[in-house]
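Shown here: the complex without one of its protein chains, the others still in place.
Each chain gets a letter, A, B and C, in the order it is written, and its residues are counted from 1.
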Amino acid sequence: MKATLDLRRVGLGLLAPVLAILVAFVVTSTVLLLAGDPVVEVWTQLLTVPRPRLVVAIINGASVYYLSAIAVAIGFRMNLFNIGVDGQYRIAAFAAAVFAGQGWLPGPLNIFVSLLIAVVVGAAWAGIAGWLKVTRGVSEVISTIMLNAIATGLVSFLLFRVADSTAGSNVTNTKTIPASSQVPGFALVPGTPNKIYGFILLAALVGVAYWVILNKTRFGYDLRATGRSETAAVASGVNVKRMVLTAMVLSGAAAGLVGMPLLFGQDYSYGTTFQPGLGFAGIAIALLGRNHPVGIAFGALLWSYLDQQSNGLQITVGVSSELVYIIQGVIVLAVVIAYEVVRRAGLRMEQRRVARQLSEEPGSPTPEGATV
Amino acid sequence: MSTTGLKAGAKAITGAVRKPSLSPARIALIAVIAVFLIAVLRVVTGANDLASSGALAAAIGLAVPIGMAGLGGLWSERAGVVNIGLEGMMILGTWGAGFFGWHYGPWAGLLGAMFCGMVGGAIHALATVVFGVDHIVSGVAINIIGYGTAKYLAARTFTGSPGGGPTQSPQLGKLPSLSIPGVSSGLGSLEKREIFFVSDLAAILRAMVTNLSFVTLIALAMVALTWWVLWHTTFGLRLRSCGESPVAAESLGVNVYKYKFIAVLVSGSLAGLGGGYLALVAANIYRDGQTGGRGYIGLAAMIFGNWRPGGLVGGAALFGYTDAVQLRGGGTTVHAMLLLLAVLTIGIGAWQLLRKHRVIKGVIAISAGVIVAVWYSISETVPDALTGMTPYVATLLVLAFASQRLRMPAADGLPYRKGEGH
Amino acid sequence: MVAPAVELQGITKRFPGVVANKDVTFSVQRGTVHAIVGENGAGKSTLMKILYGVLRADEGTVKVDGQLLALHSPSDAIDAGIGMVFQHFMLADNLTVLENVVLGAEKRHGIGDRARAEIERISADYGLNVHADHLVADLGVGIRQRVEILKVLYRGAKILILDEPTAVLVPQEVDELFDNLRELKSEGLTVIFISHKLDEVLSVADSITVIRRGTTVATVDPKSVTSRQLAELMVGSELPSASTDVSTVTDRPLLAITGLTLAGAGVRDVLHDITLTIHAGEVLGVAGVEGNGQAELVEAIMGMREPTAGRILLADQDISDWHTREIREAGVGYIPEDRHRHALLLDAPLWENTMLGHQTQSPNAKGVWVDAAGAKAGAERILAEYDVRTPSIYVTANSLSGGNQQKLIIGREMSYTPRVLVAAHPTRGVDVGAQAAIWDHIRRARREGLAVLLISADLDELIGLSDTIRVILRGQLSDEFDPDVVTAQDLGAAMTGADQRDPGTVADDLGTRHTEAGPETHGVEEGQ
Partner (left out) sequence: GSSTDSSTPGASGTTSAAKVIKVGMAYDVGGRGDQSFNDAAAAGLDKAKAELGADTKEATAVNGEAESAREERLSQLIDAGYVNVIAVGFAYAPAVKKVAAANPDVKFALIDSTDAVGPNIENLTFAENEGSFLVGAAAALKSKTGNVGFIGGVNTDLIKKFEAGYTMGAKTVNPAIKVQVKYLTQPPDFSGFGDPAKGKTAAEGMYQQGADVVYAAAGGSGGGVFTAAKAAGKMAIGVDSDQALTAPADVRDVIITSMIKKVDVGTFDFIKSLTEGKFVAGTKVYDLKVDGVGYSTTGGKIDDIKAKLDDFKQQIIDGKIVVPIKP
């Protein structure tokens, strides 16, 4: 009985993404048709099997997105909307880069302490929003929007003070991290010299930690309970204010790690060209992955895949690569709509099942078991 | 996932809001106090741009798009639909203004902006009202779609146009603006005399009667209209009831879907109007990325304003003013504001300490104030990299200091399905 | 003979997996009060929602005054002169009475002064004592009920549906309501009235329809049946009663509260100088009109509110400033009055619900970890022991009926070796079957030496189960009542203060009890 049902559940679970991708396909094609762009060519470009070097780029991009989305998801699980991951990861990456660049500590230790700094700085920056919410009741939606902008100014101000710039460079960077503290990548994909970030392990670790903390610890139970029903959580003994602060801080701590694969595996310094906007992508990906560590991994891969595959649109098809934003947005929307439709179907299924099983029981002919 | 968020810490008004929390008299009083403070600050620091009609006119210009986005948010959230997609709708508005404005003239551009914003609203309405999707997800998606669509369409429609290109439209026609000649110059001479408070007041009035764009007037009219429609008409009552208790509304025969749908459409068109203002009034051109996150700021202004038109205007004005002042005066004016911050912080600290006997809080506030005061006295100006933060810091500080009596519509963000709520 | 006011013929309504109504047929004569009774989930509300156009029947016809009606939405029903007061109030808290009343009926008298005048007029005509400009959030339950009735009258309804209007009212308020109903009846209105309280039904109804498992069993004349017969028609078994056996009260105090005070927003304290002691094996019942401080009392005991003054002793430990979690761990079980908001995670599986509030305790946790296997085993045991009807511990709490949800909560709270049980309205909205089971559990708790604080609006339940009864009025506790001698009427009088002052002023007092508190004063009401 249970096995068949689970199969059906899996089927339902797969139905949603398939439906979503189908909808995204149709909508995007329509846009292309309306705008008079070549539909077939666009899809051919987007759906070709990526070359090895692109595979590496997709995985690398996804690992960064993954961290960002996990950071957002921690808040979401508690109905906290941390729009501030963007500012948090930038300020954290800056702080870590400044420290790591000094090379005060030997290789791995330098990395470790730098990570710690990133985590602490990210957590502290998010903690401001948490603290304002808990003590002053400031909506975290506003405060994190404001803190993103403030982080931009602050980092810019400090960057020019610690910058290590060379003539003719035009890029303002922190000191380059010593070679001994750079994290080597993995040459996992044959056919390309490009390597997968060593810190993909960090992303995986964070994902596992997220899952374990949320699902296996008392703290995680409290956090999920608060997200599901704040009132019930309070009555069960959860200190909601402390939870808000802790969740915000944890979210910020995870956000602090977002820039680390880039910093230690690619850029080796923080500068004016350090990749921005990861926090916003993280929101969409967390929603796409339904705040589930595995779902987010798929979401991040899909996002990164589209990013990379769309890059060639201009060159091969002559279509503006911004098209990919339309596709990504439509996918997010289509996925949630499909999930909603499927969820309702599932709910109906479950209720029917409960009712049927109860009515099979002798002595209680009504589903409610009203007769005793 | 519900989108209502946690209430922890938010000292929401749970009991009686019998009247609008701020009566017109109190609003006027607050305004006068604000002007007075600024006048004092201007005189003490000599940062004259704090209360120049130019700065105030610029403030109005910067506040209007934010205010329109916020007003859009207000319509939507009053009907119970959280709208984080304002930014995307605004971006669509800028493109609409560029496209229609270029082809059919600026007024058509304004309508085009509203129409394109409304298209964004329609998507949001479809997702949240018809399909019952989580409002935040839909909003986030619309921001992405709006961003991509505008860029894609701009590249498609403006490439090769005279003076335009894939990232910008051709120059757009100007919309008329309004000056009251005699009054304006009279106030101008009064402003120049630098009489304490009088000149400051004159500057404010002058900013309001000089070179005021018609679109600004339309925006103000929209605020008034919103207030009137939502709080004084049958339509508005029904719309608000959908945000407070859709099941109750439904049980009285109100077609909740309809009102939510309309509200989100209006929301989109207002955000689009904000985008249109940016393209047609503030710049006379469409440019990629022109909105620069103003949709989010608009959302913040709306929350800041407690989901009310008046409060929203206050939030947008605060942001517009501080942004204008930092953009115009840069370091020196912001430097002057440090003094105000120092005095206020020390004042609050002293009050905590002496009246409330909260030693730790008081001491922290006073020390913070002293640090700012020291910063003020040992520096001449605020570094440019930091002045840009002014509007954000100011908003955050005001929120942190002002007591939080925010109450969002009771059913804001909650999914609603017909016939399932009883 | 004139056509009946309402005539339902062969109504069938299916929900996914449930047939809520099956071939329901009955008619209601004009100018009468017609009662509908039936167990929880029998389909009464569904039927009324069909009549009111909220739900659409799968089969069957509705006739009003002999006219066949096509009901697509409440507007159709309102146009046909039908008005409904829902089981759960349909009021928007943040709108005023005026706004709530005129909503959807703006065409009648606009939304301004004419409407206000009309509301005051109706209020005066029917003695409803409702004021147009009050904010609904400020109003007590009784007055909300009257606002709901006013809403219906304002629309000029000729047929009134009242779904369990008396569940939250005290006897005096019930009497007032019935007076109102008789008044309406005398003006030619037709009233359809649902209640679980059979005595009430017998006293006010002109005719009674019994519904069992979604279908009409019988329509009877109240003069010719007893409440016991009615109940048997409803359930097909004997009616349980709430009564205790021999006293098990010991002299060992388990919960002792002295001088507990909770400052309120305005001049008056929410709780003032509450002193009470509950001994092992004792059930202390607290009666009171909603909003007189019982909720706050419970929350103060549970550590969800910080008392302004006073001490709470659990056995001999002072728990006044403990946190909710510590209090729960120390052995205080808690059955909140609003199970959906305070006792359940509706979207979570049952096994996560059976550990809620005990997530730090064995077998649910090992150190900082959740012990899922232990928790699941515990859940299986609780569900079996407390007869919670469910196919598995993996279904969500949402998919249980209210009675089963409540049994789960009680099972949970009894399963972690509590010393004290705080039970607020443990049988509210639960049908007779589940009610009997819950009463049994409370009696067993008492036998096992627990101290039970029982708060209930059901005075018979209170009298039947308690060893001692106290009444709470405006945050203060009365003297003790002996359940063996006290009557529901006595309690009702004490609850409304009618034994001290003129009852006429009470409703007014309840209606505006927050108004003296200015807007400055909120925040305190958040459990900080």
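Everything that follows uses one rule, which is that a residue touches a chain if its C-beta (ideal position, glycine included) is under 8 Å from a C-beta of that chain, and two chains touch if they have at least 3 such contacts.
Please read all numbers here as calculations on a predicted model, not as lab measurements.
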Touch partners, limited to displayed chains, of the chain removed from view: A, B
Contact partner of the left-out chain, one of B:L327, B:I364 or B:L414: B:L327
Which of B:W75, B:F115, B:F158 or B:Y376 contacts the chain that the document leaves out: B:F158
Hidden partner chain, touching residue among B:A127, B:L212 or B:L278: B:L278
Given A:V26, A:V40, A:L109 or A:V171, the one touching the chain that is not displayed: A:V171
Where the missing chain touches chain A, by residue: 53-54, 56-57, 60-61, 64, 90, 149, 152-153, 155-157, 160, 165-172, 193, 262, 266-267, 272-277, 307-308, 311-312, 314-316, 320-322
Residues of chain B (touch criterion as defined above) contacting the omitted chain: 49, 52, 54-55, 57-58, 61-62, 65, 158-159, 163-168, 171, 211, 278, 282-285, 287-290, 292-293, 323-324, 327-330, 384-385, 388
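The criterion applied here is as follows: only the chains that are shown with their structure count from here on.
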Result of counting contacting C-beta pairs for A-C and A-B, higher pair: A-B
Inter-centroid spacing, chain B versus chain A (mean Cα positions, whole Å): 29
Residues within chain A bordering two or more other chains: none
Per-residue multi-chain contacts in chain B, two or more chains: 7, 11-12
Residue ranges of chain A in contact with chain C within the complex: 215-222, 224-225, 228-229, 231-232, 234-239, 348, 350-358, 361, 364-372
Residues on chain B engaged by chain A in the complex (per definition of touch): 1-12, 84, 123, 127, 131-134, 136-138, 140-149, 151-153, 155-156, 166, 293, 296-297, 299-300, 303-304, 383, 385-386, 388-389, 392-393, 395-396, 399-400, 404, 406
Chain B contact footprint on chain A (complex, rising order): 31, 35-37, 76, 78-81, 83, 132-143, 145-147, 149-150, 152-154, 156-157, 160, 226-227, 230, 240-241, 243-244, 283-284, 287, 291, 320, 322-330, 332-333, 336-337, 340-341
